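Accompanying notes for the structure given below.
Of the protein chains in this complex, one is absent; all others appear in place.
Let's turn to subunit A:
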Amino acid sequence: MKKSVILGAATVAGLAAGAAAAGTMDDVKARGKLNCGVTTGLVGFAAPDANGEWKGFDVAVCRAVAAAVLGDANAVEFVPTTGKTRFTALASGEVDMLARNTTWTFSRDVDLKFEFVGINYYDGQGFMVPKSLGVSSAKELDGATVCIQTGTTTELNLADFFRSNNISYEPVPIETNAEAQQQYLAGACDVYTTDASGLAATRATFENPGDHVLLPEIISKEPLGPLVRHGDNEWGDLVRWTLNALISAEELGITSANIDEMAAGTENPEINRLLGSEGTLGEMLGLDAEWAKRAIKAGGNYGEIFAQNIGEDTPIGLARGLNAQWTDGGLLYSPPFR
């Protein structure tokens, strides 16, 4: 009789202990795989290619983190999330990090208890309309039907923009980019609005991209970046500095072509510290010395990733603009590796 009471107490204690969270980094290492939340499909940012392999600008961040932690850029489980499901997926631990063109806002950072680790794309909300509509400014859109992805900041910006300009519109809420594309192309809405980069990516997949124009107004600041759960600082640091490593690599001229040569040691101490031939930065993160080298090798430096996935030579054709290095008049500015 006594024994069963003790056993029962032990069970309850065990269950209670199970509820306490372990460190994300240990979880990932134990699992041997990084669970990364991405979009359900936005060409250039995150979408499976013809072979079913995930490719894109956001995907590259996931792969770099996996390469840094696990030593294998392919040890990533991509979890497609919609604008609505992404935060629940991250908060519940279904994914370890979210690299899903998510806008860094105060309430998401503070109230939703997430940690934005940096900005990998400076974006803004734009409008796309068919050329045949003859509209040249967003202020002429009075009474238009607007397709919008529900559960995003764009939904709120849109309401504010039309309200402050005192014009009316009819919102058509839509779950995914693919559905929005279908409705827009069928003429069920006059306008499609989302981040300008997303519009460019969507337009690139159209049969006749030339029939559609992006209006000049950019109605919001949309700093997009990867995010992790609040409170697990080791893991947050790792993702933050992996992203910084990619950005610094471009600034320092480290590319996937010359990285092996540079890792052997150079005249520049910062390159040496970053690539692990000098100092103990990797150890401080809880990793080995070559973590950053692996991360950069996975898909190249920030500039290479940009050029491969969304740059001017791709069908999406985005200019670097704000996303150039600070030395080239852009906003990308990684803190020093020291």
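We take it that a contact is a pair of C-beta atoms (placed from the backbone, for glycine too) under 8 Å apart; a residue touches a chain by one contact, two chains touch by 3 or more; residues count from 1.
The rule is simple: contacts and distances are computed from a predicted model.
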item: Listed names "Amino acid ABC transporter permease", "NuoM family protein", "Luciferase-like domain-containing protein" or "NADH-quinone oxidoreductase subunit M", with the criterion being the UniProt name of the chain not displayed; value: "Amino acid ABC transporter permease"
item: Of A:111, A:207 or A:267, the one touching the omitted chain in the full complex; value: A:111
item: Chain not shown: contacting residue from A:96, A:123, A:190 or A:304; value: A:190
item: Option from A:77, A:175 or A:290 whose C-beta touches the chain left out; value: A:175
item: Residue, one of A:32, A:143 or A:210, that touches the chain absent here; value: A:143
item: Hidden partner chain, residues of subunit A it touches; value: 12, 15-16, 19, 21, 83-84, 87-88, 91, 107-108, 111-113, 132-133, 141-145, 150-151, 155-156, 158-160, 162-163, 169-175, 182-183, 186-190, 230-231
